[in-house]
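Shown here: the complex without one of its protein chains, the others still in place.
Labels run A, B and C following the written order; every chain starts at residue 1.
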């Protein structure tokens, strides 16, 4: 069975290490915050100028001056700090953010990522995505393995305009966990009930399969 | 009679315009603060991170965390703001400081200034002087017209290592006020009792004398 | 150094047709609502607007778009509104999309007198087309130039009569960066206080950067994405 969005987020959450500063993109990445393992203390960065993002506010307690990069109302946790957008991207660029999780439309076997533009469609902009992928030391992509037409989104080369080159380190898709290595996608885990063959058939880019591939446990 | 240091400061103070943000260097420039004409409101910037510098503190009220760029204990005026050294030099570099007053060992007829190093002597460093002269839009130099040996300090070319090139706009010396123009030093005023001839004889660089040169009034 | 003007109309009175105008805010958070209303009323045209976003159909910069006052938008993320999309697709509106960190840093560069900066954002993408690429320590960077804006219009939480500004929470965003970057900087504030009331240690934008300040009014502070948890 393919993973649900929640399970993708849950699997990514296992990559968190104690003490990490983490930037979570819009969509599935945001859900990662709900699955932080107990005993693991992380600080969430929101690139619009906040370290120490907390959960959504209780009804009636929303504050229009306090939003995340997805423009959602949020709260802060004790120890939070506000800063301007230059410092925010400054700390990202300087490698102070330990992990960035974001979505992708395509990832290439070299780690290129495309997630901001589909030619011919209305283009809304890259927001902070290009800064994040160019700067983060550790980037995990949360994505569907195939598009709605059933075509693989893990490619030899991206077909869409790039967001960044050679930057993705790991992919957690709905059917697999893969590292992006110098030699291509390296299969690490498969979703419960998903066979290696299925992952192979759905991965257009170079796939490395070595030894037994364990099944994810939830 | 040559001007005293206080008179040099007093004469420079007349250059202040209402609303100016001003950086005053160490020495004679610091004295300018004592002669700000009434009705003229200026804000003093200290490049170690303060806008709104006030007078020295009363005895016993000195605060070791509150000093100026000369490391003297100071106070603040209402409306002051503290910031880091990068922002401080950022606002200088961006031309937000309207006037910089500083001392000089030599000035050339092209507006080059030397005020930080005498070869063969112990060199203490340029501090913020190179940033200030390279960035300020309006630089007035407070200086003695001649050195203790009687040699002119207003030269065709500086002999000492430069602090900045083509940056000085005006000089107030102990015997004259001069503009630095594309054609050389232009004599504007002479100290009380000082003749044009004397200024001529004490100015090694090209001196432009046009029309009647008024005597400064104190 | 009193910088106080009476209201938004007076603050923006010399914004001219064709001006380059920076507008603070992230989404609808921390936008200069009063000045935008005044710009719409004034009807000034052919503006180049530098702002992270372009408002929504009926609020923020969207109001200026509706009046066709904007010739060009320089933003990182746009298109939360239909009129914007229509103008863009019909060629009435020019849009330059740049990475958000690049946008922020080009503002800061202007405020700090740095003519250009290097950033890795966009290397290898279409953003890099026509730009100088340079390697430092084995990594590639793009050379990006400081903005040169005629006006910066920002919104702060508190300000004093000398123009010192303090922002609240994430309504800070681009505001202090743009405040540093305008040839003329205009600040509207929720609370205008007498000089001396703000703690000098906590000033985000020193008054030297601000040319005009006024007490804003009737802030709507619209929320774009209301997300809440159910009762405690």
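In this text, a contact is a pair of C-beta atoms (placed from the backbone, for glycine too) under 8 Å apart; a residue touches a chain by one contact, two chains touch by 3 or more.
Bear in mind the structure is a predicted one, so any value in this text is a computation, not a measurement.
For the options A:39, A:60 or A:78, the residue in contact with the chain missing from this view is A:78.
Residue-wise, the contact with the chain that is not shown comes from B:93, picked out of B:93, B:170, B:186 or B:202. Contact residues of chain B toward the unshown chain are 46-50, 55-68, 70-74, 76, 82-86, 88-90, 92-93, 112, 122-131, 134-135, 161-165. Within the entire complex, the positions of chain C that touch the omitted partner chain are 105, 112-120, 136-137, 139, 141, 145, 166-169, 172, 200-202.
Within chain A, the residues in touch with the undisplayed chain are 19, 21, 41, 43, 45, 51-52, 76, 78-83, 86-87, 89-97, 135.
The rule is short, and it goes like this: only the chains that are shown with their structure count from here on.
Inter-chain contacts peak for the pair A-C. If you average the Cα atoms of chain B and of chain C, the two centres end up 36 Å apart.
In terms of their C-alpha centroids, the spacing between chain A and chain C amounts to 28 Å.
Residue positions of chain A touching 2 or more other chains: there are none. Residue positions of chain C touching 2 or more other chains: none.
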